[in-house]
Structure formats: C-alpha cells, structure tokens
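Below you'll find the structure, written out as structure tokens, and then a few comments.
The full complex has more chains than appear here; those shown keep their coordinates.
Order of writing sets the chain letters: A and B. Residues in each chain are counted from 1.
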Amino acid sequence: MAGSTIGTIFKVTTWGESHGKAIGAVIDGVPAGLKLTESDIQPYMDRRAPGRSLISTPRKESDTVEILSGVFEGMTTGCPISLMIRNTSQHSADYSAISEIYRPGHADYTFDRKYGFRDYRGGGRSSGRETAARVAAGAVALRILNFLGIDICSYTLSIGPVHIDKDKFDRSLISLSATCMPDPDADKEAVAYIEAMRDQTDSAGGVTETVIKGMPVGIGDPVFEKLSANLAKATMSIGGCKAVEFGDGINVSSSVGSENNDPFRMSDDKTVTKAANHSGGLLGGMSDGSDIIIRNYFKPTPSIYKTQHTVTRSGENTDINIAGRHDPVIVPRAVVVVESMCAITILDELMINMSSRLSYLSEFYGKPRCKNT
Amino acid sequence: MAGSTIGTIFKVTTWGESHGKAIGAVIDGVPAGLKLTESDIQPYMDRRAPGRSLISTPRKESDTVEILSGVFEGMTTGCPISLMIRNTSQHSADYSAISEIYRPGHADYTFDRKYGFRDYRGGGRSSGRETAARVAAGAVALRILNFLGIDICSYTLSIGPVHIDKDKFDRSLISLSATCMPDPDADKEAVAYIEAMRDQTDSAGGVTETVIKGMPVGIGDPVFEKLSANLAKATMSIGGCKAVEFGDGINVSSSVGSENNDPFRMSDDKTVTKAANHSGGLLGGMSDGSDIIIRNYFKPTPSIYKTQHTVTRSGENTDINIAGRHDPVIVPRAVVVVESMCAITILDELMINMSSRLSYLSEFYGKPRCKNT
C-alpha cells in the first residue's frame, strides 16, 4: 500500500502528486452538524501556500479548496468530506532534467527502488505539495477541536541558529511573519539568515513547537496507542522531519527524577494541577491536563542550487545542479502542517476515548435520543 | 480501547498487568515454517529481566516464557502464537500505600481519570513489566529478520552525563554489561553515576541507540506510513520515552542542505551507495539501504525514594515516599524493548511491501506452487 490513510474513527485519506491534475483529501468520520464552507478551510490553505514572502519560493499556487461531498446546506452530514485542490501552476518541463538522476536528500532513489519507476515531476507523491491535502483535512479537525475548547498553536521555534525569545512571544505574528516566528526580532534575524543561505546557494533547517491547551485528562491509550506515540507518528510522517520530542524531550536523558517529576498540587478551585510541566502534558502516554508540548526538527531543504555528486538511474556517477524554484527553508510552511497533523490525531483519540467507561456507554444509550422511542 | 495491538499483517497484541496472574502476547501473522521453541525466546527475556546487576532492582523475576499455540512439531504453523509469562514475584502489599495517592511522573492520575479507577499494584498495565510481552513478541520478529539478513542492534548510548566512546565499541558487551553499554569504560563510569544517584535517593535517564543493517531499499510507505513514522510510534510507545530521532536527528535543524544531503555514489561492485549517512538510512520515509539509526531518549525512573509533593485521589495535598524496589535507571532494560519494537515494525513493513509492484504479484501467483495444480 502507499500508506495514505491515517486515523481509526476520524480517518483522513490523501491523494495526489505535485504535478498531477489535483490533490485532495477524503475525511471519513466527521461528526454530523458542523457548519462548514470552503471559506472555513481556505485560511489554513493560505497559511501553507508559498509566495507569501521573499524567503519562500516565488511560485504562486492558488491552492483553492473545493468541498465535493459531505456537506449539505452548509452543515456536515456525517458522510465523507471530499476536498480537492486543483494544481494550477505546474511546469513539468522544469523537471525533465531530473528524471534520470537521483537528487540527494530526496526520495527519488527510494521511490524508484520500491515501485520500479516514479513520477519525477516535482517530487511526485513525496513532494511537500502533498501536505496541502493534510492541511485541508486538518482545518476541519481544528474547527471541531476549537468547538470543544481545545486550542492547538504551532509556530517556528528556530531556523538555523536563530531561536525565538519566549519573552517576546506574540501569537498574532505566527500567521503574519514570513518565518511563522512569534517573535519580531527573531523573525527579522531569521529572514536575514535565510537570505544569506540563499545567496550561498544553500538551505536551512529549523524547529517547530506546538502547544495544545485545554485537553481533557486521560486522552490516549496506555500501550501502543499512547497519545505521545500517535503524535510522534503523525508529525514524523511530514517530509523532512527527523526528530520529535515532548516536554523536556531529549533533555530528560540527562535530568534526574527529583527534577523531572512534576509534583501534583490542588489548585484554589479544588482541581488537580501540576507544579511543573516537564512531562509536556503526557503521563503514561495519556494527556495529564497540562499543555501538551511537542517539538519537531526539520532538515534543510534538500533542493539546493549548489552542484552535488550523485548517480543516474542507469548507475553512472554524475553531478547535479537543481534548477527551479525552491524554498530555502521548509519550516515556515511546515508549521500549519504540524498543527493539522496534531489536530487530526487528537480528535481521533477524543472519539475513541468516549467508550472507555461502562458508565459512559450506559449514560449515552440510556438517553431518550438514542432509544427507539 | 486500550490500544494493545500493533501492526497490520505481523500483528502483536499484549495483555497483562504488573501484579496480575500473568502477562502475555499474541502474535498473529507469523509466517509458517519458522523453527521456534521457548529456548529461542528466553534469551531475550533474560536480557530484559531485572536482577542482573547491582544497578537494577533486586527483585528476581524468572520471566519464563511459555508457547501456548501456533507451533507444531517445533515449527510455526501460520496461526497465532500465544506467549505467556507467569508473574511469580508480586508483593501486592508493597503497593497498598499508593492506592489513594498519585505518584508524580507516573500514570496513576491519568489512569484514574480515564477509567474511573485503576489497578494500583505496581503500576498495573502501565508498569514496565508490560514490556516483557513486547520482548517475547520481538524475539520472534528478530529471528525472522535475522533469517532475512537484517540485523538490529540496540544499546545504551548514554546514562545521565556518561556517553559511550564509539572508538571503543564492543558489541559483545551489550548483553554482558550492567548498563548495556558497548564501551567498558563508559559502563564503569555509568555504574558509578547510577550508584551515586541511588545514594542520593534519586534516579537517572539516558539514551538508547539502534542500528539496523541489511535493509532492502524502499521499505516503508511514502505518506502516513513512513518507516520513520512507524518506528517513531513504536519506540515512543515505550514507557518513559520522551524523544526520538533518526540519523543526525535534532542537529539537522541547524545544519545546511549542502552538508545534510548524502551524495550518492556508485560503489566498485556497481551498486548505489551514499557517501554519508546524515539521513539515518531513511529518505522520503523509506529505507535507503544505509544503516537505519534511531535514538530514543528516556526520562529518569519516576519512582524515587525522596519525599515528593503530590495529591490524593480525594483531592488533598500530601507528600509521598515511594517504598519498594525500583531501578534507578530504566535505560539498560529498555534496550531490548527498543530492539523488539523496531523488529516488529520492520517485519510488518517488509510484509506489506511485497505487493508494491504488479510484477511481484504476477511472479508470485504465476508460480506453480500457488496455482491450483
């Protein structure tokens, strides 16, 4: 299989290649009764779309999403929602030169070896373009989560050596700044760094951070389906992501128990709180009611203008100069993709959790609405 | 659900609590024709079992695995293999004190909130003991992978501040040293560090590294079922793991494309190789034929003897002193669990990959053995 479906109840299937007719997503399991139009989804598409600033590729992709099914009179029906985004700006000619050469850092070689050949136009299925379909689906999940009081906020934490200063955190900048950094100074500095990289015909990596607020306690399942494990899978499935961490993350390995454990305390309103959040909102793989904190580490864009050593499909050493238009950093465009993948994962787990106690079942099916009356 | 099943074709289901009658695993999808006896599995159980050295808990768990089904005349039949490990050394009395108190860093609170109550004996289902069932299943997967020429090697990379020196790498030490470090000097140093932690009634974290050699190219699927994503999920589902990275991992975020891209080169025997392995053996989420490199970061054991602030089930602030026998570090025992989870994941993906080309199907079903002849 090509592994294009994720989720157990809230189930997202994506399709499409960079330079095919269109890309899209089918979302099965959307609960009935959500108000939804294309204009609810479009802002998320726009956040991902290139062409927003100097640092991004100058291609203009309109990325206009169309709802083909599952909505009737402005409301979700419970039936699968099919979302399509036409590809409008392909220039296949740009890519013919690479049809017989494996670009370093790309999936060209692995695709050819798995399937015998590949759609070489713009990376085909492994293009970043595939993530537009994830964002369309994520927008629907995010709307439902907002309705439930759960807020997911992803942003750029660092690009190359430039890190944000959390004291300057301004959420409104995330969707306004070129870098998706919530710190205006870091944004400027990062833009300068990226421009320097571009001048050197090179590219930059970076880190996204995601904060999820308002989670009920106990979401996720104790063993293989830990919420942490599923969030790791969902975000690691984004192209270019090479590491993921929760809470204190890699630093836990050099911490000690007395520091790393978060003490529980009763708050003034008699609710359980934690005096710290080293755990990143997850205990035993389940949400503990604190903010869930995730960081994803992205590699530098593999398409660079520098000459690189590589081989041809027919097995000859060669050099490659990748022409075309490429983002010198993928992190700013990945931000909304990370947010989307977290939303899809969390909504699915919330649904699965609804039958975790017998009393929930009996309360639900004991109600008049569900009886044959 | 409790999320106790992993895998699509090679499917592992585990069950059991720390202080119940037994724990176990059911493996469905084991190919027929593998020679298998309890003695093939037992060495892996012994690698995980406590009591091997000073730094581990003094409990003696025999962890004797019993094959209950799926093997006939010493050979797997293709039917599910049920593996059971009796719990022999429970002292439930040790745990009664914590039934009404939430231990910091543990899943006590999240379990209670999810299910309404919990099996408080020794952590119940979220005890590290659950991983014994994973190891039993992993042993079967590892045997099959070895048969196919794929080698998975996990070891302790660091404990607290002590890192191994790769120049001193000696694989034979992994299963002999108390820390599962393949470097004798680091092992000694780490033991000293752990003993110091114990003396301070504290605990330590650490890192495992896993190297997978001999992978065919193209294993894993391009979108949500990337091999990297599934390895991340599988290893992040191990209790206490807070971060995972592949290849250069978190460092890719501060690298540049010209350094991070691995150039392809033809080797003398006319095969494609890479001149570097920053990718950690994965391109576009699929194996690229280089060694797959994974690092998992584990937090310090949450059970410490120090007094900690916490709350009771009924909502009162209190302090807790955790009695009982606990490992001051979980990393050495996690090593074989990581290895097992990687093996389960990779074998499943190898099976799924078999129908990726039409020519594979036609070759398989064109053979006399599969025809009705």
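Please note the rule applied: contacts are C-beta pairs under 8 Å (C-beta built on N, C-alpha and C of every residue); 3 or more make two chains touch, one makes a residue touch a chain.
Source: prediction; values computed, not measured.
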Margin query: Assuming the complex is a homo-oligomer with 2 chains given explicitly, what is its full copy count?
Written below: 4
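Rule of thumb we're sticking to: only the chains that are shown with their structure count from here on.
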Item checked: Distance from subunit B to subunit A - Cα centre to Cα centre, in angstrom -> 26
Item checked: Parts of subunit B lying in touch with subunit A, wherever the complex brings them together -> 1-6, 14, 102, 104-107, 109-111, 113-116, 125-126, 130, 158, 160-161, 197, 200-207, 217-226, 228-230, 232-234, 236-237, 239, 241-250, 252-258, 260-266, 270, 272, 275, 279-280, 283-289, 297-304, 306, 308-311, 315-317, 352-353, 355-357, 359
